[in-house]
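Structure first, then comments.
Missing here is one protein chain; the remaining ones are kept as they sit in the complex.
Note that the chains are named A, B and C in the order they appear, and that numbering of residues resets to 1 at the start of each chain.
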Amino acid sequence: MASTVLTDSRWIARGEERTSLPRFLLWLAPWAALLAVGVYAAGLCLYYGLNQTNMDNRFAFGLWIFLDLGIIALGAGAFFTGFLVYILKRAELKPILNTAVVVGFICYSGAVAILMIDVGQPLRAWFTFWHPNTHSMLTEVTFCISCYLLVLCLEYIPILLRNRQLRRLPSFLVFEHQLHKLVPVLAAVGTLLSFFHQGSLGGLYGVLRGRPFAFRSGFLIWPSTFFLFILSAIASGPSFLMLITATVEKITGRQLVPRDLFRRLGFISGVLLGIYVAAKCVDTLIWLNVTSPSVGFAPWQYYVHKPFGTPILFAEIVVFGLIPAFLLTFRKTAAHRVLLLTAAAMACGGVLLNRFVLTVQTLALPTLSFDEFLSYTPSWQEIASFSAVIAYGVIVYSLSYRYLPLFAPSKGTDSHVSGN
Amino acid sequence: MKQHRNAIVFILGLAAALFVGWFVFPRVLYVQKHQPLDFLHKTHAEKSGLTDCSECHTIREDGTFAGMPAMEKCAGCHSDKIGESTAEATLVSDYIKPGHETPWLVYSRQPANVWFSHAIHVKRAQLSCDECHATYGTSDAAKIYQVNRISGYSRDVWGPSMSRLGRAPHEGMKMSDCEACHAKHNIEVGCLGCHE
Amino acid sequence: MSARYGMVIDIDRCTGCGSCMVACAAENNVPTLPKATARTGLTPMLVRRVSNGREGNARRESFIPILCMHCEHDTPCVKVCPQQAVEVDKATGIVMQMPQRCLGCRYCMTACPYHARYFNWWDPAWPAGMEKSLNPGVSVRMRGVVEKCNLCHSRLHAAMEKAAAAGKKEIDPADYVPACVEACPTGAIHFGNLADPNDPVSREARSPNAFRLLARIGTEPKVYYKSKEAWVRALAESNAGREPEVQHG
Partner (left out) sequence: MKVTRRDLLVWSAGAAAGMLVTPVPWKLLDDVSIWSQNWPWIPQPARVPVEVKQSSCTLCPNGCGLRVRMAAGWPVGVAGVTMNPITRGALCPLAFGAHQLNWHSRRMRGVRHRGGISSWPEAHAALTKASEEGRTVVIDGYPGRAASSVLEQFALKRGGSYQVVLGSETRGLRPYENWTGVPATSLGYDLENAKTVVSFGAPLLDGWGVPGRFTRLWAERAADADDPQFRLIQIESSLSRTAARAWKWISIVEGSESTLAAGLARVLIEQKLVPARGPIPAVTVSDAAKRSGLTADQIQELARTIAAKRPALAISSDENPSIAALNVVLGSVGKKGGIVGRSRRDPARVTADKSISGARAVVVDASVPWDFVPETDAEVFRFAAWDGGSSKADWLLPAPGFLEDLTDVPSPPSAAGESYAVAPALTKATADVRSAAQLLVSIDSSLTSIDNIIHGRCAEIFRQRAGTLYGREIMPVAQIASADKLEEQLHNGAVWIGEPARAASFRCELKQWPSLAAAAEDPDWAEHWPVPMLPPLASKLYSESSLREAPARRNS
């Protein structure tokens, strides 16, 4: 049988039960294929230019920006868990920490990769560092995201080095221990950076004076969306981690984290989501009644164009905000695993919906009185190159799960415990 | 010895990199080309008393800069061979007689997106030619033209020193060099002040 | 010199012929894009057809040339560009787009309420030989960057150079006329220096019939429009004074 021939057991941590290599490869194969298609599509965009996409002069941002914002928000779990564990000393969250780092790493590296295809002149993207426009939210985003990606790499390395084979190189072991000492610092730096770029991503739209649908008044140089984005990101981050872990548990058929961990995550998510929804309501009211009319845009204008009617606003605030907030916070509902996970999914969906509205509705709505309402459907190249990111994520995570002690107690020692 | 092995190997690597980076790389990056004729500014200054650059490199009355003088300018004196140099022979036989323009290689050629007005710098700002072109106008040899394989820019844009450290004002014609001079005379121009 | 170049466009004179659009494209070496649509084309000057929304004999139509409005205050595109590829020129008030600096993130395009910025979705290309017909004053932009109206900056260059050669500091206004202004067969586009109160353009800009698109956003555009038709002036407001129900359908 193939498995006897094909084996990688010496790479798998001692005592860890892992499926046979062939089956693992079988699992990877479709994802690898998807990745290949995506890379090809991305290649087309880089070689022939962005005419390969369905974006246009009015829809200058499309699927890519929307999903970048989405996964960066969901990736917020990484820094936030780190923050909770190392700064607020919530040790009980430690079991999820490695997953958080890996997921964060995947989300951010994926987002940056897509951005490099999205810009028309990737070869010149570094100009932002050389001639930065300090007034631009995008500058802030670029700096913070690239720095934070570096931080995530540094956080990922120790996990990587805990691989059974790599651990055998003494110098690596030393290195890992040194790095490990650094992790709390990294967590602190990461938190700072993340707060800023999550915020700036919101600011990205909030500052658009020319797009009253997105334009928000704010506090000092930061429009309200700056803070809303931070809130929504840290609210959804933990939920997303929960979903990931639950999925992995389902696939592997193992319990990987202590039972009550989900509830804790859910609670954090829920409370923050609640705060977010409250803030969002206040912001929406101010925007509709003060900010927007003051620049000559009546609120009704934004909602006369189907499908972007008021229901979408309702969905964003109530269906995917208030409801999951309740479900996650209350002991009764949270105790129910299915409800808990559904709520978590809804929370993540809410964030995605919010990013979608800000990206797509902002561009679709007319500004000039003689503009027409526009729609846009992404081209297969756009969809493919983005699905590549998801494939890449699955592959990286699977490899990490197989060869790294993701759920082992994150102390440097190699323990035999792994869930059950 | 044993315990220094790492250090030595490391330094060997370092040294190799430095050698390649500072000595091999520049020679690979730039292609060397010779002017079609070895034109001598010095001789022209001495023999024919063409001391004022603008006698050949004229600024037209609409302000545009003629750059390299046209063939008839040369033909004015070189309608027939003067002296015995091979360059002289080529000039007359290959360019003047058939009436072809000489394909000069322009050391200080800027890319298409740059708009540099000699009129503004020479006539209004009263800059002398050598502030940017150094003493090439009196040199007694046509220097070798180096072109960057990747960007296609003349070496003079980057300047003779690879590190660009401690270079003289006339060494290098990168945007930063223009900016430096503009800053020195606090002259503020926007992007499109120098770009088109 | 510290000018504030601007325009007053008389809507009542615009017949929508499109001369300005073609002249602009020719002057600025804007390529013809065989695959482009009205949403992916390059039209730094774009004439748009507008109506009073009525039908039958009551219908009225006009044409509004849309170009970069050269916003003076809190210029949306300048503020958002991450690498200073856009700026408001101190000397002229022209909002300058620098394609060689641009990385093509298109953030400025989302920021512009007038949709006056265009992305080079394709490599510029011309049929064999046609590149000989390119205007020597303007460099061709490459694929993947944003471009827009720079108020025919190469013509300003020429004027400056001419002045310098003649030993003058100020340019002769007659030497600097953008291609669209020159091309308009009805003289609907008036160009001048808004900083000079005696310039006919600044006088027109103060006339009661003058208006600016989306002026309430507060970006102080330097392109004014003018019409004696109330319904045309109403177009300046985003919702053109219309009620929700009119918006439907």
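Here is the rule we use: a contact is a pair of C-beta atoms (placed from the backbone, for glycine too) under 8 Å apart; a residue touches a chain by one contact, two chains touch by 3 or more.
As the structure is a prediction and not an experimental result, all values here were calculated from the model.
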Which displayed chains the hidden chain touches across the whole complex: A, B, C
Given B:Val31, B:Cys77, B:Ala112 or B:Ala183, the one touching the chain that is not displayed: B:Ala112
Which residue of C:Met7, C:Ala23, C:Leu67 or C:Val88 touches the chain not shown here: C:Ala23
Hidden-chain contact residue, picked from the options C:Met142, C:Ala195 or C:Ala234: C:Met142
Positions on chain C contacted by the hidden chain, ascending: 10, 12-13, 15-19, 21-23, 25-27, 29-30, 32-34, 36-38, 40-43, 46-49, 56-57, 59-63, 100, 123-140, 142-143, 179, 182-183, 185-188, 227-228
Hidden partner interface residues of chain A, rising order: 121, 123-124, 126-127
Chain B residues touching the omitted chain (full complex): 5-6, 9-18, 20-22, 25-26, 29, 60, 62, 64, 66-67, 111-113, 148, 150-153, 158, 162-163
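The rule is short, and it goes like this: only the chains that are shown with their structure count from here on.
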Overall pattern in which the protein chains touch one another (line/ring/star/complete/other): line
Multi-chain contact residues (two or more partners), chain B: none
Overlap residues in chain C, where contacts from two or more other chains coincide: 101
Partner chain C, residues of chain B touching it in the complex: 59-64, 111-113, 115, 117, 119-120, 123-124, 188-193, 195-196
Chain A residues within the chain C interface of the complex: 49-51, 55-61, 118-122, 124-125, 127-128, 130-133, 135-139, 142, 204, 207-212, 294-298, 300-301, 304, 362-363, 366-371, 374
Residues of chain C touching chain A in the complex: 35, 37, 39-41, 48, 50, 64, 74, 76, 79-84, 101-107, 109-115, 117-123, 142-146, 213-214, 216-219, 234-240, 242, 244, 247-248
